[in-house]
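The complex appears here without one of its protein chains, the remainder shown in place.
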Amino acid sequence: MSLSVESESALAAAAPKSQLVQLKHGRASVAVMRDQWFIAAMSSELKSKPLATKLYGTPLVLFRDKEGKAGALVDRCPHRNVPLSLGQVTDDGNLRCPYHGWQFDRAGACKHIPSLASESEAKARRALSLPTIEQQGFIWVYASTEPDCVPNKKPHEFGLLGKAGYSTVTQVVEAKGTMFSTIENALDVPHTAFLHRGLFRSESRGLHITAKVQRSKDRVIAEYVGEPRPTGLIARILSPSGGIVTHFDRFIMPSVAQVEYSIGTENHFIADSIATPLDDFHTRIYAVVSFRSRLPHFLIRPFVKPLALRVFNQDAIILERQTELIEAFGGEQFASTEIDVLGKHIWRLMRTAERGGEALVEDEANEVTLIV
Amino acid sequence: MSLSVESESALAAAAPKSQLVQLKHGRASVAVMRDQWFIAAMSSELKSKPLATKLYGTPLVLFRDKEGKAGALVDRCPHRNVPLSLGQVTDDGNLRCPYHGWQFDRAGACKHIPSLASESEAKARRALSLPTIEQQGFIWVYASTEPDCVPNKKPHEFGLLGKAGYSTVTQVVEAKGTMFSTIENALDVPHTAFLHRGLFRSESRGLHITAKVQRSKDRVIAEYVGEPRPTGLIARILSPSGGIVTHFDRFIMPSVAQVEYSIGTENHFIADSIATPLDDFHTRIYAVVSFRSRLPHFLIRPFVKPLALRVFNQDAIILERQTELIEAFGGEQFASTEIDVLGKHIWRLMRTAERGGEALVEDEANEVTLIV
Partner (left out) sequence: MSLSVESESALAAAAPKSQLVQLKHGRASVAVMRDQWFIAAMSSELKSKPLATKLYGTPLVLFRDKEGKAGALVDRCPHRNVPLSLGQVTDDGNLRCPYHGWQFDRAGACKHIPSLASESEAKARRALSLPTIEQQGFIWVYASTEPDCVPNKKPHEFGLLGKAGYSTVTQVVEAKGTMFSTIENALDVPHTAFLHRGLFRSESRGLHITAKVQRSKDRVIAEYVGEPRPTGLIARILSPSGGIVTHFDRFIMPSVAQVEYSIGTENHFIADSIATPLDDFHTRIYAVVSFRSRLPHFLIRPFVKPLALRVFNQDAIILERQTELIEAFGGEQFASTEIDVLGKHIWRLMRTAERGGEALVEDEANEVTLIV
């Protein structure tokens, strides 16, 4: 793993300087991926008031124009640098700064300056804007403030959302963790048997299974072959009588962690965890869980959220303590084994995207044995 | 606007490093003006106990000697760097450190060291002292710790304080804002119609007025010509029947923001806001408001303070959020228009004084049209 130069110095500044142990190759798995889509909010959160959020440490403000179309600006008035999110949306659908009343449209153009006799629009008076798409109940922003930026890709689609026979549960959570660590955690199998003991898996039954890993330009996929039905609570509810298990873990650029499980022919489950990097060490997860089951969904639904939150809360505590420790040491120093099957691939994809060389990731495939 | 090198690095250290938006020319309008007078305290605050305060990030301690004369020392014992303000004033009028009992006079000389058999006074044992003047109920300190420094100017005088026919109200407030932003705010006209809507001015009546701006070596003055009586609450109380309005906004070096209003012949009002830079991002304002009115003063007095505080509180919230945002971005990036009439001149005066070239500011005059 490597590290952006900026993160290194940020960590170095925070850490105490006279340490018994100084990391020789300390770093932080933080990658700033520009020109990628991230979720900024759920559609239901953005009403008539502007909504403040963050992306890669930069404050953003979302608002809807007269037609209800969502826009995203960097949350700073170009005039005197007051947060625009403290202001209001005018009847014209402009966002108005609370200090001197400057008004901006969705594209960031300054449409009005009170008391000014001359023209208000000017290049230096533009608020920075980000491309925005609203789809499937989420507001996505494109990580670029280049003027006239036209995204060359589309946001992730939730394949089972609204599909006949499927139910979907959505949840937003936040972790104190880098985006990398949070996503690796969401796709990591070994810790589920330990940290979440009893929820997913119980003690090891000593079975050898194989993880087939395939990395391509924008994703890495692990398929688990030979996996028995997990013995944990979740699996027993979904499929009391067992059945053939199909299990894929997928990381899809820039920040989708996707877990897909089929047990028998009737139970199918996809959990998408879409990460938004609020800043280097805080990550928001928009979790969209769709499932089909032989059991009546009204029986399953009440369990999905509490179980998912219990799992997430266990992870969140670990991520927070991990992050605090990384900050305390002024960097991380990870030692991996072959059963950390996806981590290095995820990092390579993120890191290459940060450097702008996305297309340069070569395909790679390997197999790993795990004991479960 | 420019920036002292020191402030730039302080901001850079505080800001998160991996940002989507990196300011190319981010700075902070912070100027350290030495050899200038600032208010350290009101006379009434300094009694027999030492009083701790701050100036440009440096802790100061004020105390009165046996004759009641105020002195100001850097609040740090030269011996083991304990704050002298934790100590006491002796019967001799010396300030005594609480740790080992070292005693200092108003000039910073070390007059006594308990247990020491040899002479106590020595150059290395001097506490740093600042020239001090007490006048009109305020204790002023001169921003210099040079030994034997003799100030070459005098502090600002409040012209109407104690003058026959005038009443005066005094108030101390603090803002989280740079001294520049706080003073610009105090003298900024356009925001009053917006942020303080209804207090000073109502919605624009579409009237064009002229601001005549004149900058000289130690001040910049804006005279507003053609201004109708404001429609806001304050004006209506002062002058229910209208009248000719005279309005001057003045910045006087190093930190006086002066607003003068006459409405008709009977109403005259001068508000001096004297700023003390506690540190780069915290500013204290000593406000001295003197007025004469056709109304009985006992009717007006009860309104002055609550109104002034309401106005100030609205400003303080904006300044704080502005400062937080500047810190979050690691700097400011302001876009101005011609109706930001005084800001650039104030900054030029402050910045030139910081560089020690006060006398080099050239005279300048211009006119600006505003719509009110």
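Going by the order they are written in, the chains are A and B; count residues from 1 in each one.
Criterion: a contact is a pair of C-beta atoms (placed from the backbone, for glycine too) under 8 Å apart; a residue touches a chain by one contact, two chains touch by 3 or more.
From a predicted model like this one, the values you see are computed outputs, not experimental measurements.
Participant: Going by the contact rule already stated, which one of B:L116, B:L207 or B:V225 would touch the omitted chain in the full complex?
Facilitator: Of the candidates B:L116, B:L207 or B:V225, B:L116 is in touch with the missing chain.
Participant: Among A:A117, A:L299 or A:I339, which residue is in contact with the omitted chain in the full complex?
Facilitator: Reading the full complex, the residue touching the unseen chain is A:I339.
Participant: Of the residues B:A143, B:I209, B:A222 or B:L307, I need the one that contacts the missing chain.
Facilitator: B:A143
Participant: On chain B, what residues meet the omitted chain?
Facilitator: 4, 6-7, 9-10, 13, 30, 32, 34, 55-59, 74-76, 78-83, 86, 98-101, 113-118, 122, 124-125, 128, 143, 145, 279-280
Participant: By the contact criterion defined above, which parts of chain A meet the unshown chain? Give residue numbers in ascending order.
Facilitator: Chain A touches the missing chain through residues 13, 15-21, 181, 188-191, 193-195, 204, 208, 318, 321-322, 325-326, 328-329, 332-339, 369-372.
Criterion: only the chains that are shown with their structure count from here on.
Participant: For the Cα fit of chain A against chain B, please give the angle of the superposing rotation, nearest 5 degrees.
Facilitator: 120
Participant: Starting from the mean Cα coordinates of chain A and chain B, work out the distance between those two points in Å.
Facilitator: So the centre of chain A lies 46 Å away from the centre of chain B.
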